[in-house]
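Left out: one protein chain. Kept in place: all the others.
Let's turn to chain A:
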Amino acid sequence: MNRVIPGLPLSLGITVLYLSLIVLLPLGALVWQALDVGWERYLAIMSGARTMAAFRITLSTAAIATLFNGVYGLALAWVLVRYEFPGKRFLDALVDVPFALPTAVAGLALSALFAKNGWFGGPLAQIGIEVAYTPLGIAMAMAFTSIPFVVRTVQPVLEDLAADVEEAAATLGASDLRIFARIIFPAILPAFLTGASLGFARSLGEFGAIIFIAGNLPLKTEVVSLLTFIRIEEYDYPAAAAIAATLLGFAFVLLFLVNMLQLWQQRRIGTGD
């Protein structure tokens, strides 16, 4: 922007040095450890039954959690933007609870709710649904911790949506559902997908909330982050490095996807914001 303001060398220097020490050095060490494992051993680790099961469980439960938050998050954003009602501000503040509440506390709370004598666990057990110690419990924990993502990405886009197109469509006799599907949803789609991807990424790496409710049985309810943790406790560092690096790879792919989605959105809106 300009050169009269002082402090670029100092602030840039601090930023780059700090990021190098705090972020890049450890991630570099992780990649270095993973490369040290070697390709053949990496494949052997990753194709092990327990690792494969952990990835399958994590990906499928994260998909369920993302699906839930896609629907609930979109409805929540819609209600917050389009309607006025008592308690709206309170509802808006509640959305951020999963970001502010420690994951271990969230996990503890969910385990209490879904225990056999819990507020939800009791009634659910009577109709034969078990949540605690099942993949459903994992999905619940993931869904809870990633609630804000879809809401907070869709909300501003929905607020900026011009009313004229949908009004024109209404004047022409299009039904609400049709207008939503053909006009509104396409407009918020990039933001929606961004939020969903961020939530999915968060779910893939979630640990604290899950381990309290998952039961953590190998091959059944053991997620990738927990398996990584267990390998570390067993001093099986190559396996931990291989699994953690793979998870890191997933994170980078999703990050890339989110960046592409944001470019798409910017081009559509035509602003650089």
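The working rule: contacts are C-beta pairs under 8 Å (C-beta built on N, C-alpha and C of every residue); 3 or more make two chains touch, one makes a residue touch a chain; residues count from 1.
Note that in this section contacts and distances are computed from a predicted model.
Per UniProt, the protein behind the absent chain is "Sulfate transport system permease protein"; the candidates were "Sulfate transport system permease protein", "Multisubunit Na+/H+ antiporter, MnhB subunit", "Acyl-CoA thioesterase-like N-terminal HotDog domain-containing protein" or "Ferredoxin". From the options A:Ile57, A:Val150 or A:Ala201, the residue with contact to the chain not on display is A:Ala201. Which of A:Ile45, A:Val150, A:Ala244 or A:Leu261 touches the hidden chain is settled by the complete complex: it is A:Ala244. Mapped onto chain A, the footprint of the missing chain covers residues 1-2, 4-8, 10-12, 14-16, 18-19, 22-27, 29-30, 32-33, 72, 75-76, 78-79, 81-85, 87, 89, 91, 93-106, 108-110, 112-113, 118-120, 143-144, 147, 159, 163, 166-167, 170-171, 176, 179-180, 184, 198, 201, 204-208, 211-212, 225, 228-229, 232, 237, 240-241, 244, 247-248, 251-252, 254-255, 259.
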